[in-house]
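Notes for the one structure printed next.
A single protein chain has been removed from this complex, and every other one stays in its place.
Right, subunit A next:
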Amino acid sequence: DEEFNELCFEFGLELDEVTSEKDIISKEKGEEKAKGASDTVLYKIDVPANRYDLLCLEGLVRGLQVFKERINLPRYEKIIPAQGEGQRLIITEETVQVRPHAVAAVLRNITFTKERYDSFIDLQEKLHQNICRRRALVAIGTHDLDTISGPFTFTAKAPSEIKFKPLNQSQEYTASQIMDLYRTDSHLRHYLHLIENKPLYPLIYDSNGVVLSMPPIINGDHSKISINTRNVFIECTGTDITKAKIVLDIIVTMFSEYCEKPFSVEAAEVVYPNGKTHIYPELTYRKEKVKPELINKKIGISETPSSLAKLLTRMCLKSHVTGNGNNIEIEIPPTRADIIHACDIVEDAAIAYGYNNIQMTIPKTYTIANQLPLNKLTELLRLDLAAAGFTEALTFALCSQEDIADKLGMDICATKAVRIANPKTAEFQVARTTLLPGLLKTIAANRKMPLPLKLFEISDIVVKDPDTDVGARNYRHFCAVYYNKSPGFEIIHGLLDRVMQLLEVPPNEENGYTIKATEG
């Protein structure tokens, strides 16, 4: 376990928890229910959000093995079937209104076992949650190719015209009935809103009219895959074509391992409404050239070009030295869609080298330290106020509407408060325009403390201001409260005089300060 933890740390993964199914059920439902559950050790691993290729066991293991140099990165191959023999997905123009893009591919002669099947379904769910943004951007559908026959049509129809037997149901339903059926389903009800109010719902069916799926909600029962499935037809539909392509690439690269010809994917043709066709999956291998000095300089190490090439190859970025040793050519596989810039390549080189092997240095930059004048003044005032016997409070900047208006006897419109659109509770509806509510709440919470309570706060408040580039600004306010059995106006007056004395503001009408009564 220790060793695996170390490996994860080096690679950039976090080993969150070492547990087992038994433990999980014990914690959630009690020991009784856990009896008979599996004792096999489970690792909970946190994967960075941009590494889609590590979301399933196959990808994770593959990545780690290449990292440890136990295997070479497999080469993913696209097989284009002879003219007329491949699968075709025809997109009609109705889809433009609701879900315009679609890509497809075939995994031929694949062998599933229970674990592989579970992993396959699991990967789809993880991708849905992650890059597909909960099916809003892309939805994945996988089907048993032997139960259906192409060419397939991806179109959009009115809900009343759609009728099929959804996955794991025993009868046919119309689209509207399906919406109602899954309204209470804990898993699927979150996706209903994606198409519910549209005039047309997306639909995929085969040449015989058998419905494959109604993305992004549910697949048809007819084409569902099982452990015995040998040929899989994968389709991804969505509103973002780039992500759809990435998702397809990930699924096929991960699971083509189990095909009869490992790591080979059968391409499918997608026909667009305007007649153009495109072959998917793309499985592009992109080439980038990076200078070894750049990598060395950015990290702060000095490795030879060939050792850098070796480091990158360990991170699934196959590289070799070119030119006369002063350039490295890197091949970026389709599984690494997260490599967008040379700096991503630099990071991978650093990870392979080992972050903790890099020597720590201090930059030779000479700069002069400086405190912001506003903050410097605030700090000085805070010290003097404490010396005057007041205690500093730090309160929330967000409060309820009543706090800054009604409770102070003012009208909310006059406050020019900044209002929050999505507060979780009523306590965070607006940003404070005065420090007073915060201090008063602090006193209310500390009524049991010995009196008198003398509190102050110097902090920012927020008001709307049409002259700023965002429409609001902060002001630094100073507020002090005196709480005792007898009112102490003279105490607060004295404090104010002291502060003005420190700030060198004279107590007169023209160029100094005076005290006036306010509203509320």
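Following the convention adopted for this analysis, a contact is a pair of C-beta atoms (placed from the backbone, for glycine too) under 8 Å apart; a residue touches a chain by one contact, two chains touch by 3 or more; residues count from 1.
The rule is simple: contacts and distances are computed from a predicted model.
Missing chain, UniProt name from the options "Transcription initiation factor TFIID subunit 6 isoform X2", "Phospholipid/glycerol acyltransferase domain-containing protein", "EBNA1 binding protein 2" or "phenylalanine--tRNA ligase": "phenylalanine--tRNA ligase".
When the missing chain is restored to the complex, the residue among A:N197, A:T361 or A:S486 that touches it is A:T361. Although one chain is not drawn, the whole complex shows that of A:R133, A:K291 or A:R498 it is A:R133 that touches it. By the touch criterion stated above, the residues of subunit A touching the omitted chain are 9-12, 14, 48-51, 133, 137, 240, 242-243, 297-301, 340-344, 346-347, 350-351, 355-356, 358-363, 365-372, 374-375, 396-398, 418-424, 428, 431, 460, 462, 464, 466, 468-474, 476.
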